[in-house]
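What you see is part of a larger complex, with each chain still in position.
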């Protein structure tokens, strides 16, 4: 693709060598003559003049380095992501069912789908058109995988799970295992029924080795566009809103509700039935107590989670403790001197 | 099953339409005429009159909503769990060894067991009667799986592991990987031998993608009835008591001892050779230092873990810091005024 063609795709203008051939993208420092790069920070601007990249994405209000080919875009990072989807299309395995896959007769495999080696697909499963299910994955009885979805190698989908269109499940993730619910009966824990399902929307991405448990009664739900990183635990009956983002190792107990566009930092933990309102941002290692509601649109930090400003103030006060102590002793000395003196 | 039959199973009395046919269970708000529901809180009582459920489990001291069929039980939640085991029996795959499973000649497969597609069972393995080993799971040389145990898809059991009767392992869990022990020798870490085994008792449940490492010398042991959630790490040589409960993402270093009926909240971390006495409750995100003993029968919170009351007091004092500071300044002003005045 030439710089001119790429500019057209991005609905942007190009300066310099419009015929420069681009075949990929890279970081500024290592880019070669056929690589696209982007500049979106003051540091990057400094590095731009030295790059050997074939083309640079940058904002219109930044001076182009001499002799470089530049495409002007309002958001260089976003434009880079879009350009890369065109320059480096995701490789797809060829459609078809591998001869070593074990597919139940009653399963329906959509047109253009790829079912990899050693995949096991049980009765009544429906795999959508153009979906990819890679080697060693398991899809349990009656579950469905949407059109264009991508299930990487060694994923486990229990029975009773719905995966939406274009959703990606990375390797090792487990969808639909039993929720963690027991009743204590004569000194023994007996299982509380975990007979609900899991419904995952479209354009969701779930990271490697993450777990989404099935509902106890009723379903665990993850809505469209949610992005979930590796090793995340989502307990039974959680309701995850559209376009929620969770970093790695976040843990949600049962029944957590998260409204749209919530962002959760790594290793945060949410108590059961807590409710995080829309666009709240929880910092890494945050803790939210059970049944707690976190108001939307603000950032929180700490365990238990507090509004970020309040958290910072509190931390600053703790840091001030040596001063407070010194102050207190000085004052006591002074009072003592005063009273003794009299 | 009719309401009358269910009442008999629960050794309870029924009021209303004893012939009501029940085929499942649900939450109050979504239940239909063939669903069982239970009422165990003040909120639930309010919702009970509107439910369309065919039958309600409730305590004898609560007024039944008009026109409903009610079974009187002392613990509605427990009774519901028991009823559901009868109403919705766990579906079992048909006994037999799938033709795509790879089973060593020297392995012994018990009567009624199910060995799923693509399972690999190595030499000398013993699978108990009526046990289920689902697709893609691996059982290493000489390990055993007890009668009636349930190993879900894509589980890995290394060599030298014993799994007890009726124990459930969810997908992706890994039992018997090497413990994490090294010695530093000439600037390089060399493996300390990890040649012990893993012994898991009866009626244990281990969640998806959890890991139980083998012992270094001697075994890692999990006793009967322990319930362990997803993504939990249990290090080498841990000794987990009967009926211990651990929520998701808990981590145990090597050699942790946990006595019977300990309960551990999500994301708690326990240092090596710490010892948690019987019936202690550790809150979510708790931290226990290495070699520390936590006294039994009480609740703990925070990192490092403190008795819950003490933790709350401490937190309250930290929250009081702005007041303390204000107080201190007021006092200083006063002292200054006093001394200046003189």
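A and B are the chain letters, set down in written order, and residue numbers restart from 1 in every chain.
In the analysis below, a residue touches a chain if its C-beta (ideal position, glycine included) is under 8 Å from a C-beta of that chain, and two chains touch if they have at least 3 such contacts.
From a predicted model like this one, the values you see are computed outputs, not experimental measurements.
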item	value
Total copies in the full complex, given that 2 are placed here	3
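Here is the rule we use: only the chains that are shown with their structure count from here on.
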item	value
For chain A placed onto chain B, the superposition rotation in degrees, Cα atoms, nearest 5	120
Between chain A and chain B, centroid-to-centroid distance (C-alpha), Å	26
Chain B partner contacts - residues on chain A that touch it in the complex	102, 118, 120, 136, 138, 140-141, 154, 156, 158-159, 172, 174, 177-178, 180, 182-185, 187-193, 195, 209, 211, 213, 217-218, 231, 233, 235, 249, 251, 253, 267, 269, 271, 285, 287, 303, 313-314, 317-318, 320-321, 324, 327-328, 331, 334-335, 338
Touching residues (chain side chain B, partner chain A) in the complex	24-27, 30, 75, 77-78, 80-82, 84-85, 88, 91, 98, 100, 116-118, 134-136, 152-154, 168, 170-172, 203, 205, 207-209, 225, 227, 229-231, 243, 245, 247-249, 266-267, 284-285, 318-319, 321-322, 324-325, 328, 331-332, 335, 338-339
